[in-house]
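Here is the structure we will look at, set down as C-alpha cells.
In this view, the complex is presented without one of its protein chains, the others remaining in place.
Labels for the chains are A and B, by order of writing; each one numbers its residues from 1.
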Amino acid sequence: MGQQVFAYIIHKDGVADDTALELIAAAGKLDTDASVTAVIAGAGSELDSVCNEVASFFDEVWKIDNPALAYVTAEVLRPLLVRILPKHGIVLVPHDHFGMDLAPGLSIKINAAYLPDVVDFEGIDNGKLKAVREEYTGQVSTHVLSDISQGAVITVRPGSFKADERKSGDGLVIDKTAQAIESGLLVGAHRFLEIIEAQVGEVDITKSDILVSVGRGIEDQDNMEMIFELAEAMAGDVSCSRPIVDAKWLEKSRQVGTSGQTVKPKVYMALGISGAFQHVGGLKGSPFVIAINKNPRAPIFQVADVGIVGDILDFIPELTERINELKSA
Amino acid sequence: MEAALISPAKATVFGIPTVIFSLIIPIVGVGIFTYIIALRLKPMVKACPDPRLNRPAHRFFKMIKYAVGQYRHPRYMDAGIIHIIIFAGFVILSLRSITIVMSGLSSSFVLPRMGGISGQIYLVLKDVAETFVLLACLAALYRRIVIKPERYAVPAKYGKEHTREAVLVLLLIIGLVTCDMLFEGSRAAAEIQKGFKTEILVPITGTWLAAHVLTVVPVHTLQNLHLGAYFTHEIIFFFFLCFLPLGKHFHVLTSLPNVFFMKLDKGTVKPVKWGVEDEDLDELESFGVKKFEDFTWKHMLDFYSCADCGRCSDNCPANAVGRPLSPRFISIKCRDYSFNKYPLIGKPANNRSLIGHVLEEDEIWSCTTCGACEQECPLFIEYIDKIIDIRRGMVDEGMVPQSLQKPLRAIEKRGNPYGKMEKKRGDWTKDLPEDFNVKILGKNGTADTLYFVDSVTSYDDRIQEIGRAAARFLDAAGIDFGILGPAERDSGHEVKRFGEEMLFQDLRDRNTDAILNSGAKNIITTDPHTFNALKNDYKGIPPVEHISRTIINAVTWGNIRLKHIENPGKIYTYHDPCYLGRHNNLYDDPRKAIDAIPGIKRIEMEGNCRDRSFCCGGGGLMLFYEPIEEKRMSQVRVEMAKQAGANVMVTACPFCMVNIEDAIKTSGLEGEMEAIDLVELIERHMIID
Partner (left out) sequence: MEILVCVKRVPDPSENEIEVNKDGTDIEGDDLVYSVNEWDNYAVEEAIRIRDKVGGSVTVVSVGDEEAEEVVRREMAMGADKGILLSDDAFEGSDGKGIASILTAQVKKENYDLILTGALADDGAAQVGGMLAAMLDWPFASLVNFIEILDDKKIKVGREIAGGNQEMYEMDLPCVLSIQTGINEPRYVSIRGIRKVASLEIPVHTAGDLGISPESVGEAGANTKCLDYFVPELGDGARILEGSTDEIIDNLIELLKAKGGIK
C-alpha cells in the first residue's frame, strides 16, 4: 500500500484509552506491513506519560503539546491535524463521541475518503479498500469499497478489533507541536466550557463484580422488581441498557454503554438486551456474559459466553427462586 | 275573623309596615338570582352545539326515573336515603315557600287549589316533610362533620375541603324549616293561648313541638317571634336561591334538565363537532376541546350540575390506583374555571388553554374510558366524551406521550400498533391443525360469517390462542366463517378514544370496504373493544355479535355439547369487561355461557361485578401508555377475585387477559389464580365426536 497509517490516540488522566491497542490491531488488518504512527494531543506531563506508554507499542509517536489542549476538543484539534498530516495518509480514529466530532470534517479538510464505523477490513485491491460496516442497528452488514489511494479517514468501531498482546516496540516520540500550531490555535468560534458529570446514583455499577443488566425485553416497569430480586439473590447490582433509562425506569447512572458507564464486572447477565454495540461498548475486562433473549439473532449472543433463547419473564423468577433455595440450603 | 297574631302582611315595626320588606326582599332576591343565572348562561351560549332534543318521550321517562325518582341514589344506601328524603322534602316544601313569600304581601294568600280540604292535607304533608327534612339534614351534618366519608375528601392538589359549603347549605335548609316551624308554631301557640281554633297539628312534627313549647311564651313575644321567623325565612330563602348557582348546589336547579338532556347511546363517542360531517372535518380550524368554550353547552351544564358527591371518583379505577385522575375534579376544576372566567363581579380570568392551566396532560391520558364514573353519577354527567374531546385537542397540538406515538405511527403505517407486517396478520391460524383451514374472505373463500380478529388477537403470542380457540369453537358449532387476513386493519376503537379521529376514520373506511368486499352477512368478534367499535363506531356493515352470544346460541340449539367440569376444586368468577358490560349491557350472556358447563362452580365478586366491575387497566393503546400510578389496576382486580374466593378468573376480552395474567405473575399468585378467556373455557369443554 505504501501509505502512512496514523492512529489518533484518545487518553485520559495520563493513560491511553483501550482503543489505542485496537487501532494497532485494525492497522495490522488493514496492511500488515504498514508502519503505524500514533498521534497524541495534550498538555504537559500527562501527555508525556501517554506518549511513553504508547511508544512502547507504536512505531512512532507524534505529539502535539499545548496547555490549551489539556482538554482536547475536535474543533481545536482538526486544523492542527490538517497541518501535520502528510498527503494520502490513512488516519484511524475510534468511532466514539470524539471520533464522530472530529473525523467527518477532517476527511473533508484533508480531501480524503471517509469510512465511518468500520468493524472489519477485507483487503486492499488496487488502491481500493474493502471494509465491513453494519446498518440498521446491526440487523444487516454490508461490504463497502472505497478508493483510499488519495488518503482516508476511517473511524473504527471500538471493540471490533481485538489486540491480542502489545507489540513490543520502541517508538520514537516526535514533537510536532511547532508544525501543528504555527499560526495559533483555532479558538473563538467554539469554546469549551465544562463537563457536567452524570449524577452519581445510589450504586456505582463501575465497581460491581456481578451485574444483572436489563433491557427492552423486560417490557414493563412493573417487571423491574424481578430484576432487583435476582440481583439480590446473586449479591449483584442492577444495571441496564439505554431504553430503560429513556423510559425513566432506572437512573442514568445505571446505564451500561458508550453513552453510559463503562463497567468491568466478573459476571454480566444481559437480560432482554439486544446487544447493540453502543451497549456492548460499555463492557470491559472480559466478564463472563450470560445472555437471555427471545431473538436468537440478537447480537448479544455474539458477545455472550452463554446464551439462552427465551423470554426473560419466564426465566428470571424461576432462576431467582432456585438461587435462593440453593443459598438457604 | 280576628287573627291570633298580626301577619307579616299587616304588621308594622317602628311604624314601618313590614309588607315593604315582604316586597323588597323578593324583588332584590329575584333580581340578583336572574343576574347570576344570566351570567351562568353566557358561556353556554358561546359553547359548541350539542343536539339533545331527539327522542323526547324517552328522555322524559329517564328524567322521571333518574332525576325525580332518584333511581341511582340508593347505590350508596345511607347517603342515598338522606338525599331522597331531602329531595322529596324540597319538592313538597317548594309550594310552601311560595305560599310563605306571598303571604308576606297578602295574609289571605292561598295557592290555587290549596284552599279547603286539599290545602289541609298539604299542610299536614308539609309538616311531616319539614320534620323529615330536618332529621335528614341533621343526619347529613353528622355524616359531614363526624363520619366524614372518604369520598368527600379533597386531596391537597385539588384545593381545599368543600365541607364548609356543604355544612352551610345544610344549616340553611335547617334554618328554612325551623323558621317555618317557629312561624307556624308561634301562631298556633297564640291561637291555643287565646282559645282560637288551631289548624291541624300533626303530633311529633316540628310545628307541633314548637306550638306546644311556645304555649308558655307571652303573646307579644310570640308576635315578635312570628315576624322574626318570617323574615329570617324570607332572607334565608332568597340568600339560598342566589347561593345555589355559586357552587355545587347549582345541581338543585340543573339536575332535572341535565338528566333530561343526558347522553342516550352508550358506547358511542360524540362526533368531533356536531353538525359537521366527516368529509368536512378537514375544514375545521381547530379540533377538539382546547379552551373552555370548545365544550358543548351540555358539557358545561354537566360542570354546573356536579354535586361534588364523589361517587364517580370513588368508582374510578384510575383514581383507585393513584393515577392523577379523579373525574369529580375534572368537573369541579372546569366549573371553578368557568366561574372565574365569567365572574359575577370583577375582571374575568385570562383566556387560557385548559391543558396546563386547568387540566393536566397525564390526567387526561389516565382514563381507560371504562365508564365506571358515568355508570355511577346520579345526574348522568358525562366524562368519556369530554376526555376524548380534550384528547382530540391535544392530538391536534401534538401533545401525545412518546410511549403512545410509536404505536399510533405503527397503526398508521402497518394497521397494527406493534408495527408488524400486514401480510402476517393471518399467521395466527398457522398453528391450527394442518387440516384446519381458515378461509380468507374476499381472497380464497366466501362465508356467511366473518370473524373480525383485530390486532391484539392477530399478533400477540398469548392472545392468538384465544383466536384459535374461537376458530375451533366456530368450526365445532358448524358456523361457516372466515377472516379478512391481511386486508383487516386495527378496528381503531382506541385510536378513536385516544383522540386521533382522522386515523380512526381511515381505519374505519378501509375495514368497511374490506368487510363489504368479503360478502359476509354477519360478524363475530371475541374482543369487546372490536365489538363496540363495529357496533357503535362503524356504519353500514352487517350486524355484529360478541362470541358470548354465539356460544349461548350454539349451546341452546345443541350445536355444541359441553362436558362436565374436571377439577371440582376450581372456583370460577367472571370479570365483566367494560366494553361488554357497562358500554353494551351484556352482563348475562357470558355468565349463562359459563354456567352451561355442567358442574361448574361460579361465584360473583360481590360489590365489584356487573356494572360495578373494576377495569383491568384498559385495552388497545392503553397497553402502551405508561401512567403514573401506585399499583396496577389489574393487580387490584386479581385481589378482588381472590377475596371473593375464586381461583379462576374468566374474562371475555383479550386485553383483560393480557392485564390479568400479567397481574397474576407480578402479584406472585401463580398457582393460586389463573385466567382464562370464555372462548377458551368453552372450547376446552366441548365434546368432539
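As a working rule, a residue touches a chain if its C-beta (ideal position, glycine included) is under 8 Å from a C-beta of that chain, and two chains touch if they have at least 3 such contacts.
Note that this is a predicted model, so its numbers are computed, not measured.
Considering the whole complex, the residue from B:Ala4, B:Cys334, B:Ile390 or B:Leu408 that touches the absent chain is B:Leu408.
Touching the missing chain, out of A:Ser49, A:Gln221 or A:Ser259, is residue A:Ser259. Within the full complex, the residue among A:Val15, A:Ala70, A:Ala178 or A:Ala198 touching the omitted chain is A:Ala198.
Interface with the hidden chain, as seen from chain B, comprises residues 281-282, 287, 395-400, 402, 404-406, 408-410, 412-414, 419, 421-423, 500-503, 506. Touching residues on chain A toward the chain that is not drawn are 73-75, 78, 95-98, 100-109, 113-117, 130, 133-147, 188-198, 209-210, 234-236, 246, 252-253, 255, 258-262, 266-267, 269, 288-291, 296-297, 299, 301-310, 314-315, 318-319, 322-323, 326-327.
Here, only the chains that are shown with their structure count from here on.
Centroids built from CA atoms put chain B at 58 Å from chain A.
For chain B in complex with chain A, the residues that touch the partner chain are 403, 626, 632, 662, 665-666. In the complex of the two chains, the chain A residues touching chain B come out as 220-223, 225, 247, 313, 317.
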